[in-house]
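With one protein chain removed, the remaining protein chains of the complex are shown where they sit.
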């Protein structure tokens, strides 16, 4: 009866991509630990880029810096 | 000083229902473990049905299948 | 298909108390939101008192202060 | 490679305040535990006041009571 | 920069199985969302069977019932 939480930035994941994450994570638990898929939960949590930080900066700022660097 | 997180699909829980979950979870911690309600937090996390999976499928798809099966 | 996490300090909750928390939280979701108990998960997370802080102090220190104050 | 989750009520935190939380939490992990900021994640989770309870009441209700008390 | 939490009951997952979960979850995020593995975290949380409930019962009790039913 596993519970999997997948936390990603909210940057346009489609319903089909979310369905693929859910299917893939469930299959992983079945394959590796022989878990029952019927009681395997997968929850996707999409986080605004203003609300996610790495290396002390928001992802919003990192995306801006990358876009500026690409000019 | 317990912390309770209740994760449900976002399918129309009303403010009154949320208040009942918060009151009930707090009373449970008081009754079972004699916790102080003043420092008991309850947080409700509503998750889109596209973002919740069970048995490898999104709840969106499971709800569609159930609706189709009901015809 | 709710998921409930109950986070408490590790201070001797018994198996019977944990079972009461699990039963009570499940019944709450059934009563308030008509959820299916068969797909309701409850997970209890016990946290060492050195690892839980409130008001900027560890619970370990708060318990010591309370014990000293009680003399 | 720490992961920090900061859960607050959704009551108007600005992008600049969120950036300050992310920077401050990252610096804290560097200062106290000598962690590498490049692999330090900070995620801010803003929760509606209807969905956060303390002392068995929603924050929505507590804010109303405080406003009424202030008259 | 995804963060994945995999919560399972503590029932003897081996280091090799944990490594397989970590590798598989990382590959899933790369394949489905083109995420950078260098900033993909996977955290496995093993929960005692006394602390996990489903259908209002602890997993400890469900395992006992299954063992008794198998006689």
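The chains carry the letters A, B, C, D and E, assigned in the order they are written, with residues numbered from 1 in each.
What we mean here is this: contacts are C-beta pairs under 8 Å (C-beta built on N, C-alpha and C of every residue); 3 or more make two chains touch, one makes a residue touch a chain.
Predicted model only: the values in this text are computed from it and were never measured.
*Asks:* Let's see if you follow the contact definition: name the visible chains touching the chain that is missing.
*Replies:* Across the whole assembly, the hidden chain touches B, C, D, E.
*Asks:* Pick out the residues on chain E that sit against the missing chain.
*Replies:* Within chain E, the residues that touch the unshown chain are 15, 18-19, 21-23, 25-27, 37-46.
*Asks:* At which residues does chain B meet the chain that is not included here?
*Replies:* Looking at chain B, the ones touching the missing chain are residues 1, 3, 39, 41, 43.
*Asks:* Which positions on chain D touch the chain that was left off?
*Replies:* Output for chain D: 1-9, 13, 17, 20-21, 24-25, 28-29, 31-33, 35, 39, 52, 54, 59.
To be clear about the criterion, only the chains that are shown with their structure count from here on.
*Asks:* Using the touch definition from the top, what's the fewest steps needed to get from chain A to chain D?
*Replies:* 1
*Asks:* Check A-C, A-D or B-C against A-B and flag the pair whose interface repeats it, over half of the contact pairs matching by residue number.
*Replies:* Looking at which residue pairs coincide with A-B, the repeat is A-D.
*Asks:* Please tell me the distance, in whole Å, between the geometric centres of chain D and chain E computed from their C-alpha atoms.
*Replies:* Once rounded, the distance between the two centres reads 28 Å.
*Asks:* Measuring from the mean C-alpha position of chain B to the mean C-alpha position of chain D, what distance in angstrom results?
*Replies:* 21
*Asks:* What residues in chain C touch two or more of the other chains?
*Replies:* Correct list: 1, 3, 21, 25, 39, 41, 43.
*Asks:* Of all possible chain pairs, which ones touch?
*Replies:* Result for touching pairs of chains: A-B, A-C, A-D, A-E, B-C, B-D, C-E, D-E.
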